[in-house]
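Of the protein chains in this complex, one is absent; all others appear in place.
First chain written, first letter: the chains are A, B, C, D and E, and each begins at residue 1.
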Amino acid sequence: MIGAILAIDPMLEGNVLWTPLLIVLVKVLLVFVVGLVATMLMVWFERKVIAGMQNRVGPNKAGPWGILQTLADGIKLFFKEDLIPERSDRFMFRLAPYLALVPAFLAFAIIPLGGDFRDGKGGLVTLFGQQTRLQLADPPVGVLFALAISSIAVYGIMLAGWSSGSKYPLLGAVRASAQMVSYEAALGLSLGAVLLVSGTLSTAGIVNMQSSIGNWNIVATGFVPFVIFLIAATAELNRPPFDLVEAEQELVGGFNTEYSSIRFALFFLAEFMNTVTMSALIVTLFFGGPQPISIGNTTLDIPFIPNAIEGTVWLLLKVLVFLYIYVWFRATLPRFRYDQLMDLGWKILIPGSLGWFMLLAAQRVGRDAGWDQIVVTLVTALVLIGGYGLLLAAQHVSRVNREKDGASF
Amino acid sequence: MSLMFSLAEPTSTWYLVLSAVLFGIGTIGVMVRRNPLIMFMCIELMLNAVNLSFVALSSQIANIDGQVVVFFVLVVAAAEVVVGLGIIVSIMRRRTTLTVDDMSGLKG
Amino acid sequence: MELFVFVVAAAMVLGGALGVVTRSNPVHAAMSLVLTLFGIAVMFVSHNAHFLAAVQVIVYAGAIVVLFLFVIMLLGVDKAEDLSVEPITNQRPLAAIIGVGISAIVIAAIVSSRAGLGASGEGVNETTFESPDANIRQLARVIFSDNVFAFELTSVLLLVAVIGTVVMARKTKSVGTGK
Amino acid sequence: MTIISAGTAEGGQELLSRSELTAKELLREVGSVLRLSETEAALLAEVQTEAPEDQTMIINMGPQHPSTHGVLRLMLELQGETVLRCKPIIGYLHTGMEKTGEALTYMQGGTNVTRMDYLSPLNNELVFSLAVEKLLGIDGDIPERAVWMRMLLSELNRMSSHLLFLATNGMDLGAVSMMLYGWREREDVLRFFQKVTGLRMNHNFIRPGGLAADLPAGWRDDVLAILEGLPSRLEEYDILMTGQPIWRERLQGVGVITAQEAIALGATGPILRSTGVAWDLRRDMPYLHYDKMEFDVIVGQYGDAYDRYSIRFNEIRESMRIVYQVLENMPSGDFRIQNKKVTPPPRARIDESMEALIHHFKIFTEGFKVPEGEVYVSIESPRGEIGCYIVSDGSSNPYRMHVRAPSFVNIQTMPHMMRGGLVADAVAVISSVDPVLGEVDR
Amino acid sequence: MSDSADTMENAVETQHGCPVQDSHGQRVLHASRDQYVSVIKALADEGYEMCVDLTGVDYLAMPQRTIGFDIQAERFEVAVNLLSLSQRKRIRVRVQVPADDCTMPTLFDIHPGTEAHERETFDMFGIVFTGHPDMTRILMPEDWDGHPLRKDYSQGSIPVQFKGANS
Partner (left out) sequence: MGVVQNIADDGLGGMDHNFVTARIEDLVKWARSRSSWGASFGLACCAIEMMGTGASHYDLSRFGMEVFRASPRQADIMIVAGRVSQKMAPVLRQVYDQMMEPKWVISMGVCASSGGMFNNYAIVQGVDQIVPVDVYAPGCPPTPETLIHAIETLHQLIEDGEIMRRRVSNNGGAGVELSSELAAHTSVTIGTK
């Protein structure tokens, strides 16, 4: 029973012994520490990389190459005066930073952090005589868990903005909720494409399906769901160009304007932690997670590193690529406006991901029923194009009507 | 550790009683509160009580249909909230206070 | 262990429910509702309904309550409601009597009829290591075979609800141009 | 011990609630003075019923807000995120420069005016010097080299000012890197200024009668280095911003103003040009030797923020064209007028001659006397028409020194541009007006 | 104020009933307060469509000045700079404002762009523009005493002092 609740892990089947419990505890601790350190390094990485993109040097006074910069920030913020504004809702004001931080850590629990994928081991490694996955938990609804966590992460931001009791944070909070609701749908629908191809919800299962580059979901689902997922994930993270929630130029600091000291540090931490988690999730869903890169029958091998650890290295490398992409976004793209953000979400991403999902589903039905794949694809594509044409026409009519009677909404 | 497993297992009756209590709280809330938003939340409480009893009974009588019903209830609840909040927003456009006592007329 | 889970979850459910009814500030009430919803989700998990638990969190906590909060913030009705006013005389005691009465009747019915309930279906699949998504597969099969008509109907319902809301909530005239 | 009460209450200068306003004030604040006909204005009463006061909120942007370019304070009445009314409140940088100008001699005046529009200090000095020269009646006698040098510096200054506009415009719209790129390029120009004038900003280099010093050795190579480095950088900006879909979406159709409105409000510079009015004082009322120059006046069509962005962007290129022509034509000769009344003796002569020393001493302590009269001179600064109105009573101090600051006038267009836009548009509009608060408040 | 003698003699023509003077190659039109609005309106119809600048001068320290054309020199003067974009011409309108009645009609209805200039002139000189929609201070704080650019308003400089900064 406990196995069913906590995780699907072979070592938790049958009689539960002390060793597996200890391993679970160690894993929890390890994930927590790894998450924290990764976030610290992520902040430094972002500041260094963006400095490089802007012909600057970046932090270099705190520790070698400024690597301790985040630590200095953290210590400084911890030893700074704290304040709860008079007009704030005190309980919610105190609660909000934790509501932002906890989901960031929780989502990390379902990411496969490594494993041995050679010789058909399927990611299982042997620790102290126990077979286990390098993953804190693998609930049967793994991916849905990530979706659920990312949807409750917005509470921290909303409540922070609302409870501050002043106007700019409130505007930030309202923006945050609308943005979250809009992009959650696109995120879920592009996830649907992955689930359709993988046939499982468990993250470990999804990783195991992607044994070679040809099987990576980015190829198997046809690239479009990946693009939509990447955009929607950026929006969920409130990172540029979707950082309307903070939008320093418009809303001063957005939801966190009134926060100082350690509470602000928690928001800061949560934001970067979420970035790391989301990158890891993208890698898990579309790029084979800790699977080594393999084309056909040849699998790349990192020399001198035992196979059990190699998975972690691959994961790290892949995640690093996405962290870099997020920094890149921040350095280049201007910020969206509120209505453009909504337009992108509702008029492009959601129809796009829905259409692609239906195309994949139709192909699958066609394959099961033994129809000609090309014909099925063509017919579905035609239907979808027709539907999109109707959508465009509807938008046009609506715009004309709006201009005619000057409605504003 | 094994000691913990040997303790009394809650039967589905426990869950059903809990859901009855939850339903009662929801009912009281709908009757007592005057803020339509909170009344809405109390209706959600009642729906959740029913959901809980469905799932509990589903596992007791070993029939998956209970869970199917819960799935549909979730969808209907979403639709209901969308419409309900829409009504509240459009009422609030015309009035300044938000209590059900002031909403006696049918036209705004 | 399950007892422990039950006690904690029940405390969440009841505490949250009482919070919804008693807190004067709508935002606090909404957060209490979230607590209840999480408690229910935990109970779903302990009944092996993993999928429903996830959907419960995504739909309820992730969308419905966020919508509630959005409306509260948008309308600026986040001021605390005055709970000391009782609009109808003796409304509260009457409501309490009705509420407790309903609960009591239902509980009585449960207690008296629990012996009569027996296994009637072909069983609910348990989650195991070999087939971690057995529950989801079973649920999906039933929804998309026996109940496919109801499923389609709910999707139409959702569509109607969304369109209806948009039509209802839209402003007809803009600022400045007049009517 | 000084205790200053916290708070920024400015009473009637602030945006008041609708009920406290007369119809005329309301019309002005919603920016409809020009836009609405009389009948439409009569319907404005319905604005109040459509958006009752308790559904709108008045927020305060500034005076210390990251996107108000210093200390501009905007009060916005918002419904949701839509701006209904806007009122700019200025004066937070009021320095009393016009009063200080009356206490300084004409010789010292340059130090004062150069600090007004601190992004184009050389243009401020130029307009002040031209006005004083006109009062002195020596405006025709300025040596050729001085005129060409003034043009060189003025155009380089225009480039650096527009580069800074690109930087802040990028910053305001969230393109962080543009901020640093703009500053990087501006730094090249500033380094040249430092070499020529000794200072990075606030040079007091262009003075009545000419300039403070001649160009240093090797100046031509430095200018050429700037000119040759810039085009490739500008192309990078084109890739980064001009062609960027998000960038275009954010700017196109935002903050629209018509030619009629711009003229009625007295807006000049890129704002006026963005509406399709080709008005550039350099071409239409030439000063210095701009009539001998070949350059295009960049004109927009839609009067939106995107037009203003591209006008400034392309004006950098036009300025480069002018600078190339200046480089070709730079004559040799004196860098200041040889008029004992106005010009201090050369440094070398002070060491030799007692008279020269006394002359030098007198001219820097007492200044020179300027005949009675009043004059208004205007030139095209990067922000529009900057004018200098000087009244002289025959002494060595100006009796009244007034500067017609382009930003001060241009700020009035903001309520018109912002009305009906979103908060994010408001930021884009502020940025596209490109006000310099030192000049607004003086 | 008396300009140099030769320019004075050139000033023989009139425009819209006001004497026109040439000052350093610029046309200057002397209007009385009563003529002010109608002259500006006539000039606007004539093509001077943009009001570039409006400012005041306090002639308190120049009591003996003369203007000519039988115009009584007063303490304050308002100078309005008009620009014709189509004809590429400028004209300046100067109006005398007596110290005991510091009011002027507003130009807001003809040139809305003078709104800020008139507020500034009010703030700095205390000249009230009647009919202006929002006659408040613009640069100084709302509760400020006096009008800084008047000649009887001291510059307000305080001698440099080094206070006991406790360090």
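Following the convention adopted for this analysis, a residue touches a chain if its C-beta (ideal position, glycine included) is under 8 Å from a C-beta of that chain, and two chains touch if they have at least 3 such contacts.
Given the structure is predicted, the values throughout are model-derived calculations rather than measurements.
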Using the touch definition given at the top, which of the shown chains does the missing chain touch? A, D, E
Looking at the whole complex, which of D:L122, D:L164, D:I206 or D:V403 touches the chain that is not displayed? D:L164
Considering the complete complex, identify which of A:S163, A:T257, A:T277 or A:S294 is in touch with the unshown chain. A:T257
Residues of subunit A in contact with the chain that isn't shown? 47, 51, 54-62, 66, 68-69, 71-76, 78-83, 85-87, 94, 164-168, 248, 252-253, 256-264
If you put the missing chain back, which residues of subunit D would it touch? 1-8, 10, 59-66, 70-71, 91-97, 99-100, 111-112, 115, 118-119, 164, 179-181, 183-184, 186-187, 190, 200-202, 437-438, 441
On subunit E, residues whose C-beta touches the chain left out of the figure: 139-141, 144, 148, 153-158, 160, 163-167
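Here is the rule we go by: only the chains that are shown with their structure count from here on.
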Chain whose Cα centroid lies at the greatest distance from that of subunit C: E
Could you tell me the distance, in whole angstrom, between the mean C-alpha positions of subunit B and subunit C? 4
Distance between chain centroids, defined by C-alpha means - subunit B, subunit E (Å): 73
Subunit E residues touching 2+ other chains are none
Listed in rising order, subunit C residues that touch 2 or more other chains are 1-2, 48, 51, 55, 63, 67, 74, 169, 171, 173, 175-177
Given the complex, residues on subunit A that touch subunit C span 1-5, 8-10, 13, 89, 91-92, 138-141, 144-145, 147-148, 151-152, 154-155, 158-159, 162-163, 170, 173-174, 177-178, 180-181, 184, 188, 200-202, 205, 405-409
What does subunit D use to touch subunit E in their complex? 9-13, 22, 24-25, 27-28, 33-34, 90-91, 94, 96, 98-100, 102-103, 134-135, 263-268, 277, 279, 284-285, 371-376, 378, 385, 387, 389, 391, 393, 399-400, 402, 404, 408-409, 411-412, 441-442
Subunit B partner, complex, touching residues on subunit C are 1-4, 6, 10, 13-14, 17-18, 20-21, 26, 29-30, 33, 36-37, 40, 43-44, 47-49, 51-52, 55-56, 59-60, 63-64, 67-68, 71-72, 74-75, 77, 81, 85, 87, 91-92, 94-96, 98-100, 102-103, 106-107, 110-111, 114, 117-125, 138-139, 142-143, 147, 150-151, 154-155, 157-158, 160-162, 164-166, 168-169, 171
